[in-house]
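Have a look at the structure that comes next, please.
For this depiction, one protein chain was excluded, whereas all remaining protein chains were kept in their positions.
Labels for the chains are A and B, by order of writing; each one numbers its residues from 1.
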Amino acid sequence: MAPNRRSPAGLRRRDFLAAAGATLAAPAVLGPGDALGQGTPRRGGTLNMILNPEPPVLVLGVNNQGPTLAAASKIYEGLLRYDFQLRPQPALAKSWTVSPDGTLYTFNLQENVKWHDGRPFTADDVVFSIGKFHMELSPRSRAIFQRITEIAAPNPTTVTIKIREAFEPFLLMFDVTATGIVPKHVYDGTDFRNNPANATPIGTGPFKFNEWRRGNYIHLTRFADYWKPGQPYLDDIYYRIIPDSASRGLALQSGQVQLTQSNDIEPFDVPRFQQMPNLAVETKGWEYYGPLSWIEVNHRVQPLGDVRFRRALSMAIDRNFILNRLWFGVGKVATGAFSSATRFHDPNARIAGYNPREAAALLDAMGLRPDAQGVRARLKFLHLPYGEVWTRLGEYLRQAFAQIGVQLTMESVDAGAWARRLAEWDYELSINFVYQWGDPTLGVERTYVSSNIQRVTFTNTGGYSNPQVDALFERGRTAVRAEDRQTAFSELQRLLVAEVPQIWLMELAFPTIYDRRYKDVIVGGTGVQASFGDVYIG
Amino acid sequence: MEPAALARFVFGRIAKAALVVLAIVVLNFVLIRLAPGDPASVIAGQSGAADPQFMEQLRRQFGLDRPLPEQLWIYVSRIVMLDLGVSHRQQRAVVDLLAERLPATLLLTGAAFVFAISMGILLGTLAARRVGTLADTLITILALACYATPLFWVGLMLVLLFSVLLDWLPAFGMTSVGANLTGFAVIVDIGRHLVLPALTLGLFYLAIYARLTRASMLEVADQDFVKTARAKGVPEGRILRAHVLRNALLPVITFAGIQAGQLIGGSILVETVFAWPGIGRLAFDALLARDYNLLLGVFFCTSVMVVAFNIVTDLLYALIDPRIEVAS
Partner (left out) sequence: MRDFARRFARNVGAVFGLVLLLAVLALALLAPVLFPVDPWQMAGVPFAPPLEDGFLLGTDSLGRDVAAGIAHGAHISLLVGLVSTVAAIAIGVTLGAVAGYAGGRIDDAIMRFTEFFQTIPSFVFAIVLVAIFTPSISSIIAAIAIVSWPPVTRVVRGEFLSLRSREFVQAAIVLGQSTPRIIFGQILPNALSPIIVLGSLMVASAILLESALSFLGLGDPNVMSWGFMIGAGRSVIRLAWWMSVFPGVAIFLTVLALNLVGEGLSDALNPRLARRRG
């Protein structure tokens, strides 16, 4: 994705303007396959892929962890989907318009859409899903949908949503992984979390749920009454549950599975698969999430509250070493608070590069002189308990910081303790990686604004507070026009790069490795968490 | 032994065992709650977004919003009805999860146990019969070596040798993924996967049983009743079988009874190394994910097995050595 990344920033802005500012229907049926389709899709075939860890349930909203999204995105659909530039594309919504003041959204739905149980899909399902289901279940939707003042279904194929004030990123909230549309006739008036129907999910997607052998596989079959003509092409999808990473690598190598995703394959194994001619290694398809990793800084702990100290730490890190030695070249070095895939990313705002000497000079200037053991400051570091590579990262950071006289004491915790300690602000330094969901207002703001300092994970747990940053985030959030948002966010990115409120490390990329015979596998910014209606065997 | 006495003995032991199991459950319940973080915080940490309402919903769903003593009371009163609750993370009945994973562990530990005890007794007897010879020395050294090697490392080395270098046996898992085998082929497939993990788990215990057998055979061989038998002209083979081995096995059996529970601990390591889908690994993952109900369920299950095994051992003991009265 590298070189042509720079210019689309401007292009993307215009596209969003077209969708949001003007009252303009989206291009009617611009199939995402258009750009890619070299051959003619053929019917038939089975796709075996890996799912790890095994999800507890396949109903979106009831659970929103990665594996659930990966499988459920074939069963359910959202109103929209997104291409690599995060431009909205039609899904259950055929077209949409936004009023000039940016407060009224009208979605025209596809016709003749059926649920997997044969019932017709109508606008009421959409109203229910957005207004009730996700509002109650999903913290992410709740934060955005509370802006809705009125949601209505004037007729069975139209949904109108009125929001309090203009909110330009609103259109990014309608992906299946954010707001999957669920059947009202199954869920209305029930306890969503404990509904017995959760065991047999019913959606409108190209594949329907068939069987789940726990600990073994999940089987989805082709939905014959799918609304998009000709799709899906595949007959079956099997999700194989393989908890051990070495076994997963073996299964891919031997061809027992044809696709791996996310963390299925350990970073050190990726180069091996890159060598295999029958496999494609694709790192696109995470643009919508824009996972960015950073050193999570607790600003309440001195000297972490001092910007010079944070800058020194940031300059002590050789990010290319991390990229090449720990992630074996998969991913990108972070440039700042915004992932380069996130809208309004400004390539001109970049954090200072690796320079331990200057870092030491900064510490000298602060008056932090090395003591008898050569130590200027001692800090505690909480390992991120999500696997070996994160432990190695912590070990690297300890050595990198030792170079400039900052001594880290490592604490290793499990997932339960990590989440709790972060939420309780009970840490000094840790590692975190966070999804940006395509837009700074949706996925970046929460980490930096002072109004979101909360005792909950993925808020501004570090307690960073800067009125200027708050104001710029607000300007970017409330501006109606994308251009104005860009101005605010560019200024913001320059400010954040100087402030280093978190010490950004890497834009993570999770390679999707698949058998080259399968075509049109990764067709948009949500990668494997998409419908797979387009996938065929060429 | 009279049937009535036997029944009283068994019943008494079961009552005592039930108390022990209950105490273990309570202890574990309290211990796990001391750990920082709860299932809701883990799920929030992995969902990429959270707010207080979300956390509260999850805690209510899991019944974690009630006071701790009440939760304990609910848990214990359910366990009496053999209801182990629902796994927080996997949203399935703990009993189902255990039923799914337990056979794999039983197969693994059973195979390892049989291998260890049969080979151990065999080697131990052999060594005792030829005290001081080269065979004895070799067996003693082998036992010492097995005893001194970390279990997980043996596993890794076996993988390195038999899977990576020789490519004879599969390194991971219990079945071949997506092979769609049927009938006898399934058994062969599982058998091939079983060899390395069972060997790994068994070697350590083999060492113990071999040493124990050797030592206690030497001890017994010196005792008066053996000397008497020998003086009476009983053939040496018969002495060995009827007198020495029979009595020498007592400490071995006692130890095996105690050790049965420890096998579960070893299986955590072996299941980790070989990605064996058993309850050891299930328990470890449940601990890290704060899946309280699941973890307690595994503890309950294993401690029931341990105490049951102890009762069986006591009975066996009584059968082998009639001098011991079960009632005492």
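FYI, contacts are C-beta pairs under 8 Å (C-beta built on N, C-alpha and C of every residue); 3 or more make two chains touch, one makes a residue touch a chain.
Bear in mind that the values here come from a model prediction, so they are computed numbers and not experimental data.
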Visible chains in contact with the missing one: A, B
Per the touch definition above, residue among A:R325, A:R481 or A:R494 touching the missing chain: A:R325
Residue touching the undisplayed chain, where the options are B:Q46, B:Q90 or B:T302: B:T302
Candidates A:A143, A:M410, A:A471 or A:L495 - the one touching the absent chain: A:M410
Candidates B:L6, B:V20, B:L72 or B:V195 - the one touching the absent chain: B:V20
Touch residues of chain B, complete complex, unshown partner: 20, 23-24, 27-28, 31-32, 34-36, 131-132, 144-145, 147-153, 156-157, 159-160, 164, 218, 222, 258, 261-262, 264-266, 268-269, 272-273, 283-284, 287-288, 299, 302-303, 306-307, 310
Where the unshown chain meets chain A, residue by residue: 245-246, 266, 268, 325-326, 383, 388, 391-392, 394-396, 398-399, 402, 409-414, 417
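As a convention for this text, only the chains that are shown with their structure count from here on.
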In the complex with chain A, residue positions of chain B that touch it: 35-39, 41-55, 57, 61, 87, 89-92, 96, 100-101, 171-173, 176-179, 275, 277, 281, 287-290
Complex interface listing, chain A residues touching chain B: 48, 54, 56-57, 63-66, 137-140, 142-143, 193-194, 214-215, 238, 240, 242-244, 246-247, 250-251, 256-257, 385, 413-423, 434-435, 454, 456-458
